[in-house]
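Excluded from the complex is one protein chain; the other protein chains are retained at their positions.
And then subunit A:
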C-alpha cells in the first residue's frame, strides 16, 4: 500500500494505530472495543493531523474518510479554522481541482443521459449478473459501430451517388484500359429488371432474396456508376471521383472498425491484467465480492443466492475431483487420455463433415439459381440453412462428446467455445470460398473472355452482395423463429405442466457464449458484404436493434439465470478477440476481391478497370509531382524497412517493460507474505516474553 493509503488506514481506525496493530492490541484486551476502534473519541489529534497533512485538497480527503457525518463536519470546521492562510495561498490550485472535478462529474452525468439503453442494461445486470450484461453491452457496441460506419458510407458514397443521379450526370465509358476495344458484347449484357408484371408473392420473395426490384437499387454494387466529376464539367472548384470514393470508403470502414475493436480490447485487457492473472474464481473472491448490491426484489435475490450456492458447490466439488484425479492409477490415466484423443478426432470429423455439407450445398444452390417460386427461394437459402443447422447440431453433439471426455468443468467450457468458434467462422469461410470458386472461371482466355463466369453472373458483385444479404436476413429470421416457436412454448410447458420430464428440462437458460458467437457471425457477414452491398451496415443496425429487444424480452420472460456464470471481465476481452478473427476473415475476402478478380464489365463503379485496385494508381497519377513522389516514397522499401525495424524496437521495449512490471508485482507479493511471516514471528516472541516477565516479577518480589 502506498503511504497515502496507509495514512488513510490510520484515519479509518481513528485511533492513530495502523489496522493490523489494532488487531494485535485487541487480542490482549478482553473487552470488545469496537466503538473505540471505529469511533475513537480521541478526535483532536489524528483527524487534525490528517487535515494538516492534506494540504491543498482537504475536501477530497474528507470524503474519503470513513467517519460519520458529524465527525466529518467537525473536522472540516477544524480545518477551516486552522489554516485560513493556506487557503488563500493554495486557493487557485484548490479552485482548479474543484472546478475540474465538478466538470468531470457534470460531463459524466451528461454522457450517461445519452448512453443508449443504460437503464435497461443496469436492470439486466441486477437480475441476471455480469455475464449476461456483458453480452448486451457487446450488442450495444456493435449497434453503435454499425450505425457510425453507415454514416461514413452514406456520406461518401450514397449521398454523392444520389446527387449525381438526380443531376443526371452520365456515367463514363472510359477508354483508360487497353481492353476497351476488345470487350466482347456478351460481357456487357446486364439486365436486372424483371419482365412484365410481377405477381404479388414474387415481391415478397424478392424482398427476402434481394432480387427483382431490389437488385438494381442503391442496395447493391451494381447500381452505382463510375461517375467521375471533373472541375471543368461543373464549372466550379469541385471534383469527385466516385469509384475512388467507393473503394477508399470500404478501406476506411475496415480500418475504423479495427481501431474501435482494438481500443475496446485495450480497455478490457488493462482490467484483466490488473487482476494480476490470479485465479478469479478463487473462494475469497466469490465470498467477499460476489454479492451484487444492486439486486432488486426478493426473486432476484433468491436467484442470486442460489447462483452463488451452486458456484461454491461446483468449485468445491471440482477441487475434490482434482484431488481424486491426481490419485488415479497409471492404467486409468492411459485409458482417459486415449479416450480424449479419440473424441478429439471425432469432433474434428464432425466439423469437417459440416464443411463438406456446406460446400456441396453452396455449389448446388448456385447451379440451381434460375429456378423460380418457392422452390427457388428454398434453393437460394440452402447454404444459410445448412450453416445454421450445422451450427445448431454440431455443438450439441460436441457437448455429448465432452461428457465422455471428462475434462474439469472450466476446461470443458473453453474447449466447447473453441470448437464453436472454429465451426462458425470456418464454415462461413468455406461458403465464401465455394462462392468465389463459382465466380471465377478456370479455363483459358477463349472460354472466359470476361475473366469471370459471365454466363451465370452478369454482375457477380451484386450476386455476392445478395448472398450476404440472405445470410444476414436468415440469421435474424431464425432468431425470431426460435424465440416464438421454441422459447415461449418451452416456458409455457414448464410453468403449467409439472412432470418429471419438464422439471428435468427446465426453463431456458440464457447461454452467453453461443449468443455472442451468433453476433460475431452476423457482424462478419456484414463486413464481408459491405463492399458489395453498401446499405448492409444500416440494415444490420436495424437487425441488431430488433435482436436487442427480442433477446431482452426472452431474457425477462423465459430464462432463468445460468448456474455456471461467465466471468464478465475476461469474457469481454474474449468476445472482442473472436470479433477480431471475424474481421480478419472479412479482410482476406475483401483483399482477394479487390486485387485478384476482374470487376464486372456491365455494372458497378469499376466496370472499366482490370482490377478494382487499379483506380488508386490511376488517381495518383493525376496528383502533382511532389505529392506523388512523397507517396511513392512511403510505399517504397526505403521507408518501410526502417519503419518495420523501428516498430520491432518499440515492441521489444514494451515487452521488456511489461515483464519488469510483472516481476515487480510478484516480488511485492512475496514481500507481503514475508512481512506477514515476520509479524507472526514477532507475535510469538511477544507472547513468549509475556510468559517470561510475570515469572520474573514474581521472582523479584520473592
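Convention: a contact is a pair of C-beta atoms (placed from the backbone, for glycine too) under 8 Å apart; a residue touches a chain by one contact, two chains touch by 3 or more; residues count from 1.
Basically, contacts and distances are computed from a predicted model.
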{"item": "Protein name as given in UniProt for the chain not displayed, \"Gamma-secretase subunit APH-1\", \"Potassium channel subfamily K member\", \"t-SNARE coiled-coil homology domain-containing protein\" or \"Calcium and integrin binding 1 (calmyrin)\"", "value": "\"Calcium and integrin binding 1 (calmyrin)\""}
{"item": "Option from A:159, A:207 or A:296 whose C-beta touches the chain left out", "value": "A:296"}
{"item": "Chain not shown: contacting residue from A:283, A:344 or A:488", "value": "A:283"}
{"item": "Residue among A:189, A:322 or A:679 that touches the chain left out of view", "value": "A:679"}
{"item": "Residues of subunit A in contact with the chain not shown", "value": "1, 5, 8-9, 12, 19-20, 22-23, 26, 32-34, 37-38, 59, 62-64, 66, 68-70, 72-73, 76, 105, 109, 130, 271-272, 274-276, 278, 280, 282-285, 287-298, 300-302, 305-306, 308-309, 312-313, 316, 319, 568-569, 672-673, 675-677, 679-680, 683"}
